[in-house]
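Pasting a structure here, questions to come.
Shown here: the complex without one of its protein chains, the others still in place.
First chain written, first letter: the chains are A and B, and each begins at residue 1.
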Amino acid sequence: MTAGSTLIACRALVRRDLTLVWRRRGDALNPILFALIVVALFPLALGPEPEVLRRIAAGVIFVALLLAGLLALDTLFRSDYEDGSLEQLVLSPHPLALLLACKIAVHWFTTALPLIVAAPLLGELLHLADPVRPVLLAALLLATPLLSLIGAICVALTVGMHRSGMLLALLVLPLYVPVLIFGAGACNAAGNALPYAAPLLWLGAALVVALVVAPLACAAALRISLS
Amino acid sequence: MNVLTYWFHKLGSPPVFDRLARVLAPWCYGLALVLGAIALYGGLALAPADYQQGDAYRIIFIHVPAAWMSLFAYIFMAVNAFIALVWRIKLSEVLAMASAPTGAAFTFITLVTGSLWGKPMWGTWWTWDARLTSELVLLFLYLGVIGLYHAIEDRRQAARAAGFLALVGVVNLPIVHFSVNWWNTLHQGSTVRLLGPSKIDAAMLWPLLLMALATHLWFFGTLLARTRNGLLEIDGGKDWARSIVLASQPGAAGAATERSHV
Partner (left out) sequence: MSPLTEISRPPLLEARGLAFARNDEPVFGPLDFVLHTGEVVLIEGDNGSGKTTLLRVLSGLLTPTEGEIRLHGAPLTLDLLSPQVALLSHANGLKPELTALENLRFAAGLHGLRHGISPPTALAGVGMDGYADVPTRRLSAGQKKRVALARVLLAPVALWLLDEPYANLDPEGIGLVNRLLENHAHRGGAALITSHGAYAYTSGTPRSIPLHARPARDLTGEGRPRGDGLPGHSLGDDAGLSPARPGTPP
């Protein structure tokens, strides 16, 4: 297969997945609504004191977005598996890892990016300190693709199961721990006027590695699941 | 044929492994119990009390070997999962999955003894110490592997999928440890450590090492027994497995012979 035809295949896949999201655009708002509700629960549980909320704001937003992303993960391969397009993808003459990378990218673009856009609004609800906001956005921009890539491996492993929701959370969340620590850690460091570059750089380095390795791992996991 | 590959293939065949495991497993259990008892006596009775922590430190004779085993079992599982995925060796699949529950149990013991030790030392049952937090994540990794293994019906596919997850976890584990350490310094957690770089008296060292040996033997004992069970389950339709099951259940012999003539 030539590189040109692979490019055509990737473009066809991206266009199809974007069209599908557009046709089901009612569902696209759900992750944002979920994150909004989770964030709104914290002042209700902890009380409305701005000082308390400001201290936990970045961490709560991070966790809320992580959980919203976790719920959205299930849609990554679910419908493709059920209608048989996933096996057509596996049977295509192009590198499966590359096609999966396209799928993950579209998924990130349509589920995680809206969440990042909504993050400043969530920050206002929790009185997020002004100097933390850019750090939070940078951390989310680096962390959410990482979460999508790691999550995709686990989704690929559970793709054949009927009710995989809880199991998927059990598989994914331990792997999310370092991302959460560095992402929320950078925000907390910024909130305490400490240097925050190091954790962001770690996230960036991890993202570069994951961009290369995770689609390959995802393809291998998918082949195991489909066998 | 190369001698090494010959033995590799020979040991990889389920009937041969079954015979070996049947002989070795009781020895592992027996030796583990004897050595463990000696180590406990050495640790609890013979070793002197710590000048700082008094007698409370003695829990390390359980805690530390269990912590070592929790990591050892995970690495053992990951190595076998790798072999199983690359060379598709059935025995390695079963070995990897057989080591998961024992490893999870050791991790659980580590967490419980760690928090027990934390009560007299720190005054709380749980502290977000870097090592304890890493162990907690390790426990979740184990539970994820076990959960995935039991969620898939096809045993061999389940072993491959769970083994793949174990491999992802083994990449993640050092990162978790590193990140948790970083997080711990950021939040200035406790400075007292269960496993500090402090010098250790020889009278405390030998029971510790002996206990480590005992836990290894126990691990291999359970591993052999579990693997035997797993192989019998997968190979249940094959002749060697049937003959073993029939030999252990004299009552079932008649029924099975009858079936084989259908």
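Here is the rule we use: a residue touches a chain if its C-beta (ideal position, glycine included) is under 8 Å from a C-beta of that chain, and two chains touch if they have at least 3 such contacts.
Since the structure is predicted, the reported quantities are computational estimates derived from the model, not experimental observations.
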If I consider the whole complex, including the chain that's not displayed, which of A:Ala97, A:Leu141 or A:Leu226 touches that chain? A:Leu226
Had the left-out chain been drawn, it would touch chain B at residues 154-156, 234-239, 242, 255, 259-260, 262
Residue list for chain A contacting the dropped chain reads 1, 5, 8-9, 11-13, 15-16, 19-20, 23-24, 79, 82-85, 87-94, 226-227
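One rule holds in what follows: only the chains that are shown with their structure count from here on.
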Whole-angstrom distance, CA centroid of chain A to CA centroid of chain B, is 33
In the complex, chain B touches chain A at residues 137, 140-141, 143-144, 147-148, 151-152, 157, 160-161, 164-165, 168-169, 172, 175-176, 178-180, 182-183, 186
Interface with chain B, chain A side, in the complex: residues 153-154, 157-158, 160-161, 164, 167, 170-171, 173-175, 177-178, 181-182, 185, 188-189, 194, 199, 202, 206, 217, 220-221, 224-225, 227
